[in-house]
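One structure follows; several queries about it will come next.
Every protein chain except one is present and positioned as in the full complex.
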Amino acid sequence: MDKIKAGIIGATGYAGQELVRILLGHPMCELVSVCSRSYAGKPYSEVYSNYSHLDYICEEDDIEALADKCDVIFLALPHGVTSQRVNEGILSKCKIIDLGADFRLQDVEVYESWYTEHHSKDILKEAVYGLCELNRDKIKGKRIIGNPGCYTTCSILSLYPLVKEGLIDNKSIIIDAKSGATGAGRGLSLGNHYCELNESVKAYKVANHRHTPEIEEQLSYAAGEKIVLSFTPHLMPMDRGILATCYATVKEGVTYEDMEKAYKKYYENEYFIRLCAKGSFPETKWVKGSNFVDIGFTVDERTKRAIVIGAIDNLYKGAAGQAVQNMNILFDIDERTGINAVPIFPA
Amino acid sequence: MDKIKAGIIGATGYAGQELVRILLGHPMCELVSVCSRSYAGKPYSEVYSNYSHLDYICEEDDIEALADKCDVIFLALPHGVTSQRVNEGILSKCKIIDLGADFRLQDVEVYESWYTEHHSKDILKEAVYGLCELNRDKIKGKRIIGNPGCYTTCSILSLYPLVKEGLIDNKSIIIDAKSGATGAGRGLSLGNHYCELNESVKAYKVANHRHTPEIEEQLSYAAGEKIVLSFTPHLMPMDRGILATCYATVKEGVTYEDMEKAYKKYYENEYFIRLCAKGSFPETKWVKGSNFVDIGFTVDERTKRAIVIGAIDNLYKGAAGQAVQNMNILFDIDERTGINAVPIFPA
Amino acid sequence: MDKIKAGIIGATGYAGQELVRILLGHPMCELVSVCSRSYAGKPYSEVYSNYSHLDYICEEDDIEALADKCDVIFLALPHGVTSQRVNEGILSKCKIIDLGADFRLQDVEVYESWYTEHHSKDILKEAVYGLCELNRDKIKGKRIIGNPGCYTTCSILSLYPLVKEGLIDNKSIIIDAKSGATGAGRGLSLGNHYCELNESVKAYKVANHRHTPEIEEQLSYAAGEKIVLSFTPHLMPMDRGILATCYATVKEGVTYEDMEKAYKKYYENEYFIRLCAKGSFPETKWVKGSNFVDIGFTVDERTKRAIVIGAIDNLYKGAAGQAVQNMNILFDIDERTGINAVPIFPA
Partner (left out) sequence: MDKIKAGIIGATGYAGQELVRILLGHPMCELVSVCSRSYAGKPYSEVYSNYSHLDYICEEDDIEALADKCDVIFLALPHGVTSQRVNEGILSKCKIIDLGADFRLQDVEVYESWYTEHHSKDILKEAVYGLCELNRDKIKGKRIIGNPGCYTTCSILSLYPLVKEGLIDNKSIIIDAKSGATGAGRGLSLGNHYCELNESVKAYKVANHRHTPEIEEQLSYAAGEKIVLSFTPHLMPMDRGILATCYATVKEGVTYEDMEKAYKKYYENEYFIRLCAKGSFPETKWVKGSNFVDIGFTVDERTKRAIVIGAIDNLYKGAAGQAVQNMNILFDIDERTGINAVPIFPA
């Protein structure tokens, strides 16, 4: 089989760079083009010195030209931009995997109330939400994938079996999430200045983070009813990793064994989902640099609440790794190809 | 006025050391004796080199001898130990401020179900829970104080006004807490080995942390009814600080303004409690090295949940600082004496 | 005695803020004015939330107005700026302590070759280099002090006794220094973006850091001959602290005991200098949040080199703390007043 020809637009953000790194190690993919408007013409290794043994040059992000030479284009751009770039002509030539927010929410109204005007409403209709473990079958054969957000990947996968199996009160869901600083990107801000972020923890965007509707939409599909939930992200003094601590009241009589059965039903054969043993819970370090999702759960008998904790690497399974997993599904190769690394530790 | 003569038993743990540091800067207190069974006879500066300009020697922790020469003894010992050491004879000679767990819970049964056998049940009856802002009047004149735990100080103060004023559904309380590694003490363990804790986040003691009943007991007093709640502690890759993110469903019609009124009612004149402006939330860095408690709150109109976030320095307001605050109250001097430092930043 | 009235120009940088913090705890000083051109009119607590219990408002940095109401003005401004602001009129009204570089180097030519044009050459002549332990007597009674740099304070104090006593080959001095990120200030840059600095170490300004001539000038005074040396700063993934590892070939026959004698001769009675026991060396954590300088030294018999290691808190003894120490000397009060804190640990 010929190698899949891939291009990346927005290759100089943290997620874009992680994608470059993963694709360079992918045995069935050729990275054809690394694009960045801001750095066009500059060696990629000037932007990221970990690539100083390689010769990639940042190119202008001409999506039309890219579509002619690529089988798949990954976009890692600010929301509202991708939906202006993608069109039928491009989709007729190559697959699109969007790491941004524009093709994640199916409900345009919800998108526009949390983000901005959507410029490709027709295309949105055919886009699939690329949460691979849940939507694998829908992804196959599609032309455009909305790659899930980092918090959402972790949160949805953590709660899906409970919601799908009707084990919890859907009105009682609270997600308290913790993320490393790569989630905030490479753009300079006082909040991400070393001495301001180091040795401290804070919540941010309390009650209004844009990943909320994405989690709600997907869990609502699973529940068969509209779910509204609380989502609070926190910033941790570390580079990578998301931990989502999820709370929900269990329905009368639901036991740990019921939960375990549900998690096994959906995830037992999922390579990238690792369920913790009873009494164990995940730590972000055990998934760092990998596509794994670790999930631990219990029922607190005192409060009748399920507590489910999920952990991912936000740049890997939460962005670039899952994007490649989507590519693997789209091109019908082993889903694990190129993203099968054991987590790196200590790191 | 003569200086208050103070002794510390258990001076070589992190909380004990913070107490030494604070008392050395206290203008109305003389640190008479620094005791440590493990290091008896050794210079304190060999245990903690930040004291290398001083001449303290660790002494045997002979509480009887200490009671003869001190006005107040601070104990920072493992639970179950203090309750075996304190007796009427000692209490007749000097004040006791216990930084451990033995005199925090009023309900002996609850204590014994979460900890171990209690050896001073009679003395427990006269002990006061030293959460200064709430129990100031009860503390005055007492002989023995149970100094609150770190998580509990932060959690109770964050939720008290809402519970006391009846603004929330008391069955809906969830506290998701994050702590720096000093909370785990100086004892060696793999989980606190640098490379194992660094760059990672995890929950621990999920659904069974011993600070849970302490929070429940105090909030139950405030509510006038028994409260059972969820409390999940997390370990952060940083030295100091606790952030408690608290969730509770508000009663029908409760607004942000109602909440604000409640917080101002109880805290407006509290020097050590700083309420965040609307839309702002605390960060642990802003209270580091200080006795301050920063609290921010909102109502999420989508979910009808109150979200309250509190931040403290776990070693200061969460341990040694509050212990000194208790001493100040007991000896009827300005409550802020010696613990009035502006938080240190960046640090 | 009336309190010393102090004003700060450039109060919103990290060094300026540390100065605010220290002066607020100084029992014999009143902080009259906190100035910042960038934030004029804003509450200081909006710039630094650790001050949210206080009411300071950032003022325009009008040095003339300040001179009328202050006994001392601290300036924490970029180099080249202070030398344009200070003049005879101001000096006739109040003392000036400059935390910047403009009044540190006595040799104008050296200053201009490493920095920029100097605008107060006459005033420079009366300025004293405020390295308190070495220049205490010269500082007394002066009108203007050039407060030393952070690297320089640590480096000069580490090497001074060896140079002064002629124990080393002055041509062989190499200083390999390591600093926390506060040394780079609060200005945004990619190099100080959290994820870029965290978990990494690098050298910077190799062979051309501006603290080099400052160290050379002072050590040359001590040596009575011109010293040229190597100075290499490194950036550490931590907030505070400088460690200077100094190497120099000892003169024939020089032993550890000779070195010890020299260090004791100059430092035994210096409160803020703590000499490590034989075989011990400093760590930055033991001086954090304090004005102490810890110094350890040895002779490597294999290479006949002296190795001297000094540690300071770069914002405290390396900037604001020493500035206050200079103020104490200028106003003839106990040098330790207000800067006598035990180092904070763990933090």
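Letters A, B and C mark the chains as written, and numbering starts fresh at 1 in each.
In this section, a residue touches a chain if its C-beta (ideal position, glycine included) is under 8 Å from a C-beta of that chain, and two chains touch if they have at least 3 such contacts.
A quick note: this is a predicted structure, and the numbers were derived from the prediction, not measured.
Within the complete assembly, A:239 is the residue of A:217, A:239 or A:335 that touches the hidden chain. Within the whole complex, the absent chain has one touching residue among C:162, C:215 or C:229, and that is C:229.
From the set C:28, C:188 or C:203, the residue in touch with the chain omitted from the display is C:203, counting the whole complex.
Within the complete assembly, C:238 is the residue of C:22, C:238, C:273 or C:330 that touches the hidden chain.
Touch with the chain that is not drawn comes from one residue among A:21, A:79 or A:164, which is A:21. Of the options A:71, A:196, A:283 or A:335, the residue whose C-beta touches the omitted chain is A:283. Residue-level contact of chain C with the missing chain is found at 174, 176, 178, 180, 195-196, 198-204, 206-207, 228-230, 232, 234, 236-241, 243, 245, 247, 281-285, 288, 298, 300-303, 305, 307, 309, 346-347. Mapped onto chain B, the interface with the missing chain covers residues 14, 181-182, 186, 188-190, 192-199, 237-239. Residues 14, 17, 20-21, 24-25, 48-54, 182, 199, 239-240, 271, 274, 276, 283, 285-290, 292, 294, 340-347 are the ones on chain A that touch the missing chain.
Methods note: only the chains that are shown with their structure count from here on.
At the interface between chain B and chain C, over half of the residue numbers appear on both sides, which makes the contact a same-residue one. With respect to chain A, maximal separation of chain centres occurs for C (centres as means of Cα atoms). With centres taken as mean Cα positions, chain B sits 39 Å from chain A.
Here the CA centre of chain A is 47 Å from the CA centre of chain C. For this pair, chain B with chain C, the centres built from the Cα atoms lie 36 Å apart. Multi-chain contact residues, meaning those touching two or more other chains, occur in chain B at positions 199, 239-240, 283, 285, 288, 346-347.
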